[in-house]
Structure formats: C-alpha cells, structure tokens
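Quick one: the structure is below, and I'll ask about it shortly.
Part of the complex only, each chain left as placed.
Per-chain residue numbering starts at 1, and chain names A, B and C are given in the order in which the chains are listed.
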Amino acid sequence: MSINSGSEGATIRRRSWRDVDLRAVAPFAALALLIVIGALVNPNFISITNLANVATRSAFIAIIAVGATFVISSGDLDLSVGSMVAFVASLMILFMNSGVIADPGLMLAAAMVLTVVIGSLCGLANGLITTVGRIEPFIATLGTMGIYRGLTTWLSQGGAITLRSSELQGLYRPAYFGSVFGLPVPILVILIVTAIAAFILYRTRYGRHVTAVGSSRDVARYSGIAVNRVRTIAFIIQGLCVAIAVLLYVPRLGSTSATTGILWELQAITAVVVGGTALKGGAGRVWGTICGAFILELVGNIMLLSNFISEYLIGAIQGSIIIIAMLVQRSLTRKA
Amino acid sequence: MTTTGEGAQTPVLSAERVSKSFGEVQVLFSVDFDVMPGEVHALVGENGAGKSTLVKILSGFESPSSGRLLLDGEPVSLPANGDAEALGIILIHQEFNLAEHLTVAESLFLGREVTRFGILDRRFMRAETRRILDMLGSHVDENALISTLAVADKQMVEIAKAISRDARVIFMDEPTAVLSREETDILFDQVRKLRAAGTSFVFVTHKLNEVMELSDRVTVLRDGQWIKTAPTRLLDSDSIAQLMVGRELSSLYPAKHEPDVDEDVVLSVRALSTAYVKDVSFELRKGEVLGFSGLIGSGRTEIMEAITGLRPRLAGEVVVYGEPLAAEGFREAVRRGLAYMTKDRKGRGLLLDEGMTANLTLQSLERHVRYGYLDPASEREAMARAKRRFDIRVRDDRVRVGRMSGGNQQKLMLAKVMETGPKIIIIDEPTRGIDVGTKQQIYHFIAALARDGCSVIVVSSEMPEVIGLCTRVAVMREGHLVGMLEGDDINEQTIMRYAAGLKRQAAG
Amino acid sequence: ADTKTIGVSIPAADHGWTAGVVYHANRVAQLLMKEHPGLKVIVKTSPDPATQANALQDLEIQGIDALVILPTDPDPLVNAIKEVKGKGKFVSIVDRAPSSNDTSVRDLYVAGNNPALGQVAGEYIRKNSPEAQVVVIRGLPIPIDQQRQDGFDKAIAGSKVKVLDRQFGNWNRDDAFKVMQDFLTKYPKIDVVWCQDDDMAVGVLQAIEQAKRTDIKYVIGGAGSKDMIKKVMDGDKMIPVDVLYPPSMVGTAMELTAAAIYDQIPVHGTYTLDATLVTKDNAKNYYFPDSPF
C-alpha cells in the first residue's frame, strides 16, 4: 500500500481540501451574488451605513441561529425560540421595571444576568422534555412555544411591556446602537458569539459529541457518550443564544409584546439550513449559519430598497430568491 | 458439479480489463474475471483488495472507469441501482441493504411486490417468504420488523431475498461473515442445489475453508490487481492465503498463555439476568482470554451489553476490580477500564459519514485535549499510530468511513475501542470480515494484550477462533450459560454438544 | 427643483383592515406625486415590529424628508422612530400611539380612536339592548386591542349589559368562526356579539347561521369594510350598525405631511378621527366598492 501513498496522497489532500472549501464557501458565494444584485438594484445599497444596518439587524436571527446550529447538528429541532425571545425579554423588562435595585448600573447588570439564567432555564426545559420525556423535539418545542408565548401574553395582559425608566433606557441603549472602533456592537457580538460557537463545535469534546449524536444516536451511545446530556446541553446553548439575542433586542425597541419574535424560529432554522447544515443532524456549520442569516436579511433589504416590486409580491419574490440561492449553492457544490 | 471446463463454454458474465477509480483514487487495475454457467467462483483477497468493488461493478451497482463487461459473450452496460436484477444478476451486499421500517416479508418483495388487481397480495407474499425462510432453515418471523432483527437474521433475510429471485448469477459478498456454522451449512446446501440447476455464484469470503468446501474456481485479488484464477482442486488454504497476502503466513494462532490460578479476578458476574438472558455467572482473571461460544441468538451479545451497562439488567451484579458496577452505566464502565466492541459496526460502531480520525478518537477524546481544546495534531498522531498498529489500509485518508472496505472498517472499530486504553476488553466478533493476514495480526494482538496483563473476552461464532485463542470457553444456549470448558475440553465437538443442548453443566 | 421624498411605513396587508391601509396609502401616494411633481412617495409594508424597524432604516438610507408611519405595534418601534426624528425628519404617526406620545417622537399624530371604537360599540349596546348578554371576540393580544376592550368596558360600566366571555379571534375569519361555534355551544342564550372587526364578523355570521340560533339579536363589527357597510345599507338585521375605523386615515396623514413639508404650514399636534357609528342612514357615505376592504 505504501507504494502509491506518496504522489497519490498529495493529490488526494488537495482535492478533498477543495471539496471541503467549496461546500463551506457556497453560502458565501450566494451572499456575494446577492450583494451584487443589491448594488444593481439601488446605489444606496452598497453604502457602509446600509450594509452595517443590515448586518446589525441580522444580529437577533444570527445569534439565535448559532444556537439552532447546535440543536440541529445534534439531530433535534427547536421551534420555541421565537416565543422564548418574547418571554425572556418580557421578564427582563419586568425585572427592570420592578425597581428592586436602585442603582441603574447594578440593576442593568443584574437584569442581564437574570436574562442569561432564564434563557438557559428555558433551554433546559426544552431539553428535558425532549430527552427525558422522549417526545419528538418538533412536538415538544411546539408545546413550549405555546407555553412561552402564552405566558408572555399573560404577563403583558395582552398589551405591551415597556421599559419605563428612561435612565435605564439611556444607559442600555448603546448595547444596540453603540459601536466599538467603528464596529456596531451587535456585529461585534455576532462575531464573538460565532467564534466561541465555532470553537466549541469544532475544537472541543462536546462539539465532537454533538456531531456524533447527530449522525447516529446508537454509535454515540456505544462510544460512551451521554447522548441525552449532549442533546440537553445543545438546547441549553440554544437558550443561552436566545438570551444573548434578547440582551441586544431590549435596548433596541425597549419594549415587547405577545407578538415579539413571531416566526423567528422559522427564520433561524432557515438561516441554519441555508448556511449548509443538514436538518437530519450531523456536521454543523456555524459560519455558514451566520452567512445564512445575512442572506435572509439582505433579501429583505433589497426588496425594500428596490422600488419596482409591488409590496404584495414581496413574499413571493423573497421565496423565489431563497430557492434560487439554494440552487446556486447546490450547483456550486455539485461541481466540486 | 464439476462444470469447470474452461474454454468449452462461454461465460455467463465476464469482465475484461476492468478498472475503477473513485475520484482520483484507483482501486481496481485492469482486472479480468469471468463466471461460468453453474459454477461457484470464489473471490478472495485482503481487506481493501477491491473485491466488493469488483462485485458491485459486475452487478451494475458501480460502473467501471474503463474496460468492458460481457453478458453471454456480448458486451453490455448493466443498468444501475440493482435494475440488473431483471437480467438475472443479483447481489447480496456486504453491508445490509434493508429498510428498518419494513417487515421481513415486505423487504423480501421490495421493488417487485406481487399485486392482485393493483392490491398488494400480502398473504401470498407472506406465505412465499415463510416458504423461502423455511427452506433456509431460518426461524425469522416473516412479520417481524427488520429493525427488531439480530444481525445474523438480517443476513438470512438478505440471502432469502437473493435466492427467491429468478437468478442466473448471484454475487454473495461475505454472506457467511455473521452466520454460524449450521446456518452456513444450510446456505451451502441451497447453493449446491441451485448450482445443479444452472445458477452461477460468485462468492466473496475470508473463510478459506469455505472456499475449499464450496467453490469450483478461485480468483485472487491483491491491491486491486488480478493475481490468479485457478480451479479450487489445484489449490489449498495455505497457498490461497499466500497468494492473497503475497508472503508466507506463519501459524495463525499465537501460543496460548494460561494465567496463574492465583491471578486477581478482575471481573466477576453474579447471577446476571436480562429480559432474555437468565442467571449467568462467571469470573475473569487478569491476563486471561475467555471465549464465549454458542449458537446465534444464544444471548452472548446481550449478556456482554448488560455487563457493560448498555442494556438494562433485571437482576444480578457485576463486580469490577472488587467494586460493583452500576447498571446502565456504560460510561462508568469505560472509566473503570472496561471496553466493549460491538458486532454491529454499521449501526453502532462507526459514524459512516465522518472521516477516520473523528471515529477513531470519538471514545477517547479526553486524551487529545490540550488546554481545554482538542489538539488536531495529537489526533493525527493517534490516527497514524492506529493505522500502523492495526494495518488499516485506505487509499484516500479523507475517505468517509462508510466508503471504506468492510475489513478496514472492522480494524478501525477495534482501534477505536483500544484507544481508551482498557484493562478488560470485550470483543464481539473480533474478526468479522477480516482477511487471513490481518486475522493473524489481530490474534497476536489479543494474545499480546493478555500477556501485558489485560483480560479479554472474545465473543465469536467462529469456533476455530475461540478454540485457537482462548484458555477457557463459556458456552451459551438460549440465554443460559450451559458450560465452562477448560483445557482439552476446548474442542469443536464438545462446544457443539453444549451449544446444541445435548450436554449441560451445573451453573458455574 | 423641489425634490422631496416621503417614506410611508405601514403594516403588511395581513387582514382586511390593513389591506385597506395599503390600498389607501398607495392611492394617496399617486395623488400626491401627481400634485407635487418633484415628490417621491415610497410605501413600504412590514409584517411585524422588528421588520418595520428595519424598514425605517431602509427608508432613511433612501434619503427621506418625512416619514409617515402606521406602526404594527407602537411601543417596540418608539426607539426606531426616535432615530429618524433625531435626524431632523418630519415624522407623522398614524393610528397607533406609543405610550410616550409627545413631540420627542413625532411632529404629527393622526389618531384613529381605538378606545372610542370600543366605546361606541359599548354605548350602542347599552342603549339598544340594556340587559344584553354579550360575547366578545378580541383581536390579537397587542395594545390597540386592549385599548378597544377598555373603551368598551368603560361604556358598559354600571349598566346591566353583561359580558359572558372574551376570547381571541386573531382578526382572522376562520378563528372567529371557531370561537363563535364554541361560544354557541357554551352559552344557550347570547344576545349580542361584539367582534370589533368586520373580518371576524364574517366568520361569526356563518357560525350563527350554521347553528340556526335565533337568540342572537345582532353582531357589531368594526372598521367599515365594504361588505359590512353594504349590509348596514341594506338593513341587514344581524348587522344593524358598524363602527367606523377608516383605513383611509393613513391617506389623511400623508396629505397633512405633504402639506407640512411643501407649504411650510405648521402642521403639528394631534388629529383625532372619530369612531363614527355607521347606520342605515349614513352608510352610503362610507361605501367604497373599489377598495379591497
């Protein structure tokens, strides 16, 4: 066997690198294509402000989708994230309105910690119902989706929950609207969250276990992996990501209602899949997910900036663009 | 039976200078091969030699990169995806090819269901399935879901599926790898019957005694090259092995190394019961190789899985190094130095969509953690080590494990289990689908482990393996441990008598 | 020379009333552009607050001089609106007011009167069937819905009108149909249904008809869809009145805004539109057969 290992080995490595690269690159190619289209549609599109705007507001979906990448890679699905945003954000605002802590800085810090804790607990609940309760994740999280949304409606008594203290609001505003070295905070947060997620998924034991559990529960079990724990942690990571998204969401609008985050779960899942992660579980692509979230947001942005499309048809065109983007991706990958 | 008059007849199916590459990796180099009417043609070679690939090309599941195929002397291009069945060319895949959600009868007729007025004739299909299974001496229930079947039963279903078709050539890619001697005999009877009726067989196996027993001609492949085709009667096992490996093989089994009687007991199983297995007790000493023999479905796998905590126990106790081991605690067992290698490499052993390294280190990732993150360099090293140690041969290092040859998958799985550095190793069917050369390496490897103070349990359906390797042999029958043999008692006859229920010891 | 841009941000047409808003916004946009040759009016629709906040940014990118916004949900959008206002643009808010509705948020507020919509319905019931047993079908759990409920409750407070039950019908015909079916099962006697929206009234009427119940005296919807106005005009017993909540208010706001940026008329403050009670007598004034709503 060693006879042909020399030359062959070399070509093989090159080929498979190209292969891997193209698969990972495909969503980025679709993104680039969209940017070109956008530039043609409206000259304002390509301005830094606009692109920064788009990137900034994709933050919520992007961050949630990073969490979804874990859940989906481990072979599950979480439909409750949209309602979870509403629920967690409501609790955060209610806590800040409660005024239990006088000092605004302290109050804000406490509220942020609380948010992270609640988000993780919501994720934990999803995880336990799915794994310990052995219910299909689709149904389990559809159930909790109803629960979180219902609780939000109840908390808000059908209305809105608004951050009352303008001092707190002023203090908190920069978390969404501010920027560091010219980089808007949300973009910074996306990058940090994704980098950490990529590290966890690709460079830690846990990440490897997620992939294994997603590709085959049985193999994972026979390899001594605590399958249910891995799955539950993935749900907790999802909850954590939701909490981070909430931390950015609350300073932006300063208020929530029962309609906050409606259909975000579908958008998050779409971002994950457009980014190249398979819904069946297995290998996850975190950077692809981010790219997918940008793509979704860009499509909407281009629609809005173009002035020749009947607003009634926006949905239809958005749908077509998603399909076309996937076809482009597919044909790129096929050539590899 | 001796229809081997070469040249006199045209072959049913033949390959001329067939080559095959996957991407830029060539796995077959200008191979010639032919199948005569009514012969059994054995195809042998080391793991990864390209046997499965050749067989897939000849049955239309892969297309050759160059060269041509001839059917009845006429060039053909076989239809893809098993449609060659219409031409009477049938393949029993090395890896199972059954849908888990279907029943046995449904699987047997999948793709060629029998209908009456457009309605499935389920009763007929069930009856027909029963008839074929009975003919094969299989007790498998025709209404059972495939997902509930044991590995061996799945293999019988595959065989039944092939035999039930109106075949001219049947390719069998290691059909006996998971079968017991008895089932193999029944299979061979059927093969002989069909051969007499004119059906040809191509038979891929690593069991050279079966080659001698059944085949009319033998073709040897090595590293994707054709080496030799000859009538079986002109060869013997040793010469075939030599042709395969390209060198002389020393004795297959290493010298047995009996542990001292006062060696520590490292594992003791007391009155263990599960849903199927009843009241099994035995002990394992340091440095011992203990064999588990028995018929298929006798509960050997179940007891091992119960010991390691992969299956719920109903009663009994497992003590490892003097400390009891909790039920359902496979991870705890692994932590305490126990390792278990499953026999179901596709379903439970390996991640087929991942690469080799990810599989190798899956169970032992903590060894590759540096400062809290995984160190790819360390993993690569481990991979290189494992490739050397277990002689894992692939032509493309980044190949998905699902595409590796069966034997090399088996070696990778063994390597994966050994990566955890266990002290007590339970190996279920250690050499399933492994070529003789590598088999020898694995046997020597197991013996070396024992000498180094590890204890090994070998569960195997291959009697010679148990006999050649183990210092004690436990025999299981219908969920009971019926005998614990030592010394001269370890021979084929005695084991068989216990396994078949003709003899029984008081629980030991 | 006088090129100006007005951005109009409104909810996507997700039920009849919002469809009417979209219709009127586009209609008035055409009118305005004809009237002022240099004027560009960009109408954008958004399904939810987050998207609408994005739409505001996108409009800003296009260099608008004035913004007319009918918020999907006002409070979550306050910050986004302030952002626009902070850049010195003229901002008009239509219909749905944020809780802090002052000059720091907008220049002009054209108000549909949500509490009044509930109040007018409540007063009608109080007057015409003082001892009525009423079932209420609400919209979606958002503040405007709450305001309508509050207005209604205020109107019937202290009377003998009794609310048997309230459930959400999501401003959707099918959901309203379901809810009404179940109300009919649950209560052997219902006098009046208040469903505060004409879309939902369609489902309610079908459910009543199916059950062949005669105890229900009438149904009060709201908003003024052409179908319901027609029924009022024709003297339908089940729909004696409708409470107006005209989607055309967005057009009013756009006209006022154009006036503000062109004619430098000081248009500021709050313009509240009445929640007119449409009866058989005045119905034909509010009948627009061409509107999609």
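We take it that contacts are C-beta pairs under 8 Å (C-beta built on N, C-alpha and C of every residue); 3 or more make two chains touch, one makes a residue touch a chain.
Fair warning: this is a prediction, and the values are worked out from it, not measured in the lab.
J.: Since just one copy per chain kind is on show, how would you write the full make-up of the complex?
T.: Taking all copies into account, the full complex has the composition A x2, B x1, C x1.
The definition used in the following text is that only the chains that are shown with their structure count from here on.
J.: If you average the CA atoms of subunit A and of subunit C, how far apart do the two points sit, in angstrom?
T.: Roughly 34 Å separates the two chain centres.
J.: In angstrom, rounded to a whole number, how far apart do the mean CA points of subunit B and subunit C lie?
T.: Distance between chain centres: 72 Å.
J.: When the C-alpha atoms of subunit A and subunit B are each averaged to a single point, how far apart are the two points in Å?
T.: 44
J.: Please output the residue numbers of subunit C that touch at least 2 other chains, ranges allowed.
T.: Touching at least two other chains: none.
J.: Give every residue of subunit A touching subunit B within the complex, in rising order.
T.: 1, 4, 8-9, 11-13, 15-16, 199, 203-205, 208-209, 211-212, 215-216, 218-226, 282-283
J.: Using the touch rule from the top, collect the residues of subunit C that touch subunit A in their complex.
T.: 12-13, 22, 42-45, 48-51, 53-55, 57-59, 61-63, 72-80, 83, 99, 138, 140-143, 145-146, 149
J.: Write out the stretch or stretches of subunit A touching subunit C in their complex.
T.: Going by the criterion above, the answer is residues 42, 44-45, 47, 49-50, 53, 57, 60, 153, 156-160, 162, 173, 177, 252-263, 297, 300-301, 304-305, 307, 311-312, 314.
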